[in-house]
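Structure provided below as structure tokens; questions to follow.
All protein chains but one are shown at their positions in the complex.
Should a chain be cited, it is by its letter among A, B and C, assigned in written order, with residues numbered from 1 in that chain.
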Amino acid sequence: MNLDRTSATRRLVLKGAGSVALIGAGVYLGFETGFGILPALAAANGKYPEEAFKQKSDADAIKALYGKTAEASDKVKLDAPEIAENGAVVPIAVATTLPDVTSISFFVSENPNALAASYVIPAGTVPAIANRLKMAKTCNVIAIVESSGKLFSATKEVKVTVGGCGG
Amino acid sequence: MRATATGDTTEVQALIQHPMDTGLVKDAQGQIIPAHFIQQLTFEHNGKTVFLANWGTAVSKDPYVKFSFKGANKGDDLRISWVDNKGATDNTTAKIQ
Amino acid sequence: MNLAKKHAMKTAMSMIRNMMISAVLLTLGAWPARAASEADYKTALAAAEAAEKEAGQLRNKWTTTEVELAAAKKAAAAGDFDGAIRAAREADALAKASIFQATSEKERWKDMEIR
Partner (left out) sequence: MFRTILCPAFAALAAAALACVAASAIAASDKADPKTNAGINPVADATAFRKFFTDKFPKVKLEEFVNGPYSMDEDLHKQWEEKEQFAPYEFALETGKDMFSTPFRNGKTYADCFPNGGIGIRQNYPYFDEKEGKVVTLELALNRCREANGEAPYSYVKDEMASLTAYMAFTSRSKPMDIRIPNDPRALEAYENGKRYFYTRRGQLNFSCATCHVQSPGEHIRAEILAPALGILNAMPIYRSEWSGMGTTSRRFITCNSQTRAVPLEPQSDEYRDVEYFLSYVANGLPISGPGARP
């Protein structure tokens, strides 16, 4: 599949990723000095939902984040594997046809803290996200989409076990 | 980071080199590796935030995210900045191809 | 059936060991049992380490043998010679099994070869 990947995007990636990697590495090294303070974020409710990330169960996290409950909807398409190839890197993506989506969040029910990631979707951004999450063990992955004030969700179980024969 | 515009929509893929330590893992000597992960990631185009990510400890090492947005064209700048749980921050800019 | 044979072998070996222990006790007269089992631990360890060395020459040591050898030394250092002897004997059995594996595989590997 990646055999023909010697095309332009590959080189571009190197350049693009290069800048990020170097900056990333720089930041990674520079952390100890801790330069820079938390900049005020202009984005809509850009405040980091500290409380929600502390909640254990997905229900509490949803309540802490949105203050309301969600109803399942087949308009929320959650794409997650049957058996995760590895609990540390589980590719999960969500897309939806619901109108004016303002926020999308991912929950992994059995993780130490259920809320994994929460995204703010300003107008003009396509309501579809792919990311890679960590999963402690086999459990439900829940994607919540906030569309015109109402919450819609999709849930899928992803199996996670360790690999290998064990030394 | 890779940003490619096709028509009116720009698809953005970002891969950031970062350990994303959860603070729940012990190292070889049995000491807890302190939590150290990116909490907030902001993408701005012409000063307007087009995407904001709030990340917890469940985001994989070397985090990756893909999204797309409308209203940008080739050659524009896309600024990505992130803040971690220690308050350290950094940013970088890439051209939309 | 295999497990029974294994126990038989183990008891056989421990019988020999016991005879040796009693022989040592006799010669040392009323020496307290603690010192005798230390000498016995040393012989058990030496046998295990010799077998493991041979396994090394055959490039086929097992990680579990190394673990048992370390456990034997640790137990001995803590003065628990019974535990140390048990671990040394286990290491000895494992090392011998790995030696047998190496020698028998010299020929048996061909059975699985794709031809």
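Worth pointing out:
The criterion applied here is as follows: contacts are C-beta pairs under 8 Å (C-beta built on N, C-alpha and C of every residue); 3 or more make two chains touch, one makes a residue touch a chain.
Quantities reported herein were computed from a predicted structural model and do not represent experimental measurements.
Partner chains of the missing chain, restricted to those shown and counted over the full complex, are A, B, C. Of the candidate positions A:Ala61, A:Ala84, A:Leu133 or A:Ala154, contact with the hidden chain is made by A:Ala84.
By the touch rule set out above, subunit B reaches the unshown chain at residues 2, 13, 15, 17, 61-62, 64, 66.
If you put the missing chain back, the residues of subunit C touching it would be 2-3, 5-6, 8-9, 59-64, 66, 93-94, 96-110, 112-115. Within the complete assembly, residues 1-6, 13-14, 17-18, 21, 81-86, 88-89, 91, 93, 130, 132, 159-167 of subunit A touch the chain that is not shown.
In this text, only the chains that are shown with their structure count from here on.
Chain-to-chain contact here is organised irregularly, matching neither a line nor a ring nor a star, and falling short of all pairs touching. We define each chain's centre as the mean of its Cα atoms; on that basis subunit A and subunit B are separated by 11 Å.
Computed from the mean C-alpha positions, the centre of subunit B lies at a distance of 56 Å from the centre of subunit C.
The residues of subunit A never reach two or more other chains; the list is empty.
Within the complex formed with subunit B, the subunit A residues making contact are 9, 12-13, 16-17, 19-21, 23-28, 30-31, 34-39, 41-44, 46, 48-49, 53, 88-90, 93, 108, 111-113, 115-122, 124-126, 128-135. Residues of subunit B that touch subunit A in their complex: 1-4, 9, 14-19, 22, 24, 36, 39-40, 42, 48-61, 63-71, 80-84, 86-92, 94, 97.
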